[in-house]
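Below you will find the structure I want to go over with you.
One chain of protein is taken out of this complex; the other chains stay put.
And now, chain A:
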Amino acid sequence: MPTLPFEIITIILLMLPTETLVKFQCVCRAWRDLIRDSMFIKEHLQIRASKGKGYLLYVPMAHDTGRAFKLLCERTFEQVLEIDIPFQPVEMSLIIIGSCNGLLCLSDTERFGTTIYLCNPYIRRYRVIDHPITGVVGSSNPRNDSITLGFGYYDKTNDYKIIRVVAPSDEHDDYLDLSSEHHEIAQNTKVEVYSSIINSWKNVEVESFQWSMFDVKSELVVCDSIHWKAFCRDTNKDVLVILAFHLGNETFQQIKLPNYDVDEEDWLEYVGLYKGNLSLFLFHQVDHQHPWQEQCCYLWVMKEYGVDSSWTKTLTITVDPGIVRPLVFTRDDEMIFADADQDLVVCHFDSSTAKIVRVEEKGYLNFATYVDSLVLLEG
């Protein structure tokens, strides 16, 4: 049998499934080093992604026995795989901060934002992230600090980053006037970024952090920035905006929301991704007297990223049953939400159809889209 040159072997290996490559690390040192190489891993991921095979992943709650990651086929929603959690989490519910390229960023309900894991469940690899640098300086009660996390991938440097924003609790015993309280919070909000390349945290200097975070976590990356809903503090009133943090230059930028509440109020906003664009999904909290009542929802799309005037009301969708909690936007332009019965409903935007998905567990499930990959194999 002839011997193949290494460049042909490399291309052949790129076509193999993730689990096969994990096994073939054992062939020899050259193969192991190739399979663990970050550029190989990146290229392998791109080839897998182009085949469009993806999953939806969730972690059942703490009190469920035999807790494991459950992977559903993203098209049929049938469970195709169950993977034991490779580390021993505390007896609390795990929270998925984000999912990207096969890598999950996880925290738990007990010490949200302090205990953080990076985990590639498919290849059973995980990393316990070192404690972030600090809490809030001079915080009277660190347990009341409000922590917001974000997780995203920065392609240019092939880096997975975790962003952590810690603000002192804004409950004060003494009455303070709003503006001086705002001033204090702005001065004392800390921003830290973890980089998977250097495997450590660093401080991000923000002169005066003028926002109060509304979302506690986000994985929504558009144009290399991660996005949360936040209130921009104003001396008169707080204005809801989308706060963007650029993963490359590590600065914040604010995106205005469209003018959607002219006719009605009480909208609930969910920020997501629709056909690659930053989107805003608007719905009403389900009416508990009539949880099955049809709801009219809107999807606004920011056609040109960062241009406030490009917000366009793109879709009007009638959903039945009503939405209690949006869970995730899928890659197929669908949104999964929990209804009043805590069942999961998949709503397909383009066809405006909804169907109920049965999963074993009910309740407060954490959902993420997922692809298998070799990321984190290098250790």
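Quick note on the criterion: a residue touches a chain if its C-beta (ideal position, glycine included) is under 8 Å from a C-beta of that chain, and two chains touch if they have at least 3 such contacts; residues count from 1.
Quick note on the criterion: contacts and distances are computed from a predicted model.
Q: UniProt name of the unshown chain, from "SKP1-like protein", "Las1-domain-containing protein", "E3 ubiquitin ligase complex SCF subunit" or "Polynucleotide 5'-hydroxyl-kinase GRC3"?
A: "SKP1-like protein"
Q: If I consider the whole complex, including the chain that's not displayed, which of A:T3, A:T76, A:N236 or A:N259 touches that chain?
A: A:T3
Q: Just to verify: which one of A:K42, A:R67 or A:R124 makes contact with the chain not shown?
A: A:R124
Q: In the whole complex, what residues of chain A lie against the chain that is missing from view?
A: Touching the missing chain: residues 1-5, 8-9, 11-13, 15-17, 19-20, 22-29, 31-32, 123-124.
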